[in-house]
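With one protein chain removed, the remaining protein chains of the complex are shown where they sit.
So, chain A:
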Amino acid sequence: MPHHVERDGEGLPIPNRIEAKPVKRTGQIVAAVIVALLAAMLIHGLVTNPRFEWNVVWKYLFNERVLEGVGYTLILTFLSMIIAIILAVILAIMRKSANPVLRGVSWFYIWFFRGTPVYTQLVFWGLFSVLIPRLSLGIPFTSVEFWSVDSQTVVTAFNAAVIGLALNEAAYLAEIVRAGLEAVDPGQEEAAKALGMKRSMIMRRVILPQAMRIIIPPTGNETIGMLKTTSLVLAVPFTLELQYATNAIANRIYKPIPLLIVASFWYLLITSIFMVIQSMLEKHFGKGFEARPVGTKGKQTPLPGKTEGEPQDDVNKTNEAAFLGYNA
């Protein structure tokens, strides 16, 4: 072996660099081979099984109604998640407000929308224009009216579906956001105050960006959950999303299995894309947190807010946020 002195990143020599063979991992290799074999057998069985009718799957995979269903499912998911996230941040901030009325309203909202089934809520939104035929803007408790509109034109089936999904989801996300906000070291708010920043700015520029790191993983879960919850909008009834579309085709041609496979394929594909987006977001909001000193000699110091003997990043709060996500 050529005997040269290696150097580290700072150009300092590392004499006698250790070059040892890795530990033998026979057990791991055997296990990997067995698992790979089982997986191959499973895929082979699926692909060659005539009862799955892959030709039908292929025929309907890019069917016009199916693609339209994919489109609506995506739109429903996106719109309702965006509205839910905005509402959730407002609810979470209200929940931590000094004003007891705001705290109470937030608590009641979360209690109500988490406490009733989303299916029921969707049915209600579907019936909205029957229950409340006209929406109007006027002076409360008088007959003075500045503006009014037929509910039917505002709360269409599509809007009812989005409203129903978003309002329900906001209740779950609000708890995730709250736990995320509480996980940020209170010293951050104090430092920002000491610099002369106002509450709203502290929230926007200091606390929320740090809370995002904790909020995003469970929110990713929620988004993937929402993707499939959209199939419940048939309660409204709204009938153009993916699950309903494939189901309708299946009922027409009496072939349920291949069309379930079609739907699963699209759900899986969209979920995969969401996962990529999630990991990009995690990277973005993790900036500065995974950081470790590069090329520093000697002892490493704790991350900001993690000084020994001081309040640390609250692990329980972090866990709580994740836990809420998994259960939502």
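Heads up, the rule we're going with is that contacts are C-beta pairs under 8 Å (C-beta built on N, C-alpha and C of every residue); 3 or more make two chains touch, one makes a residue touch a chain; residues count from 1.
Here is the rule we use: contacts and distances are computed from a predicted model.
*Asks:* For the chain omitted from this view, which of "Formate dehydrogenase", "Acetolactate synthase", "Putative ABC transport system ATP-binding protein" or "ABC-type polar-amino-acid transporter" is its UniProt protein name?
*Replies:* For the chain missing from the view, the UniProt record says "ABC-type polar-amino-acid transporter".
*Asks:* Sort through A:Tyr60, A:Tyr244 or A:Phe285 and give me the one touching the missing partner chain.
*Replies:* In the complete complex, the chain left out is touched by residue A:Phe285.
*Asks:* Would you indicate which residue among A:Ile14, A:Leu127, A:Leu195 or A:Ile253 is in contact with the undisplayed chain?
*Replies:* A:Leu195
*Asks:* Thinking of the whole complex, not just what is shown, which of A:Ala160, A:Val206, A:Leu227 or A:Ala245 touches the missing chain?
*Replies:* Final answer for the missing-chain contact: A:Val206.
*Asks:* Hey, which chain A residues sit against the chain that's not shown?
*Replies:* The list for chain A reads 185, 187-188, 190-199, 201, 205-206, 209-210, 213, 285, 287-294, 296, 299, 301-305, 307-310.
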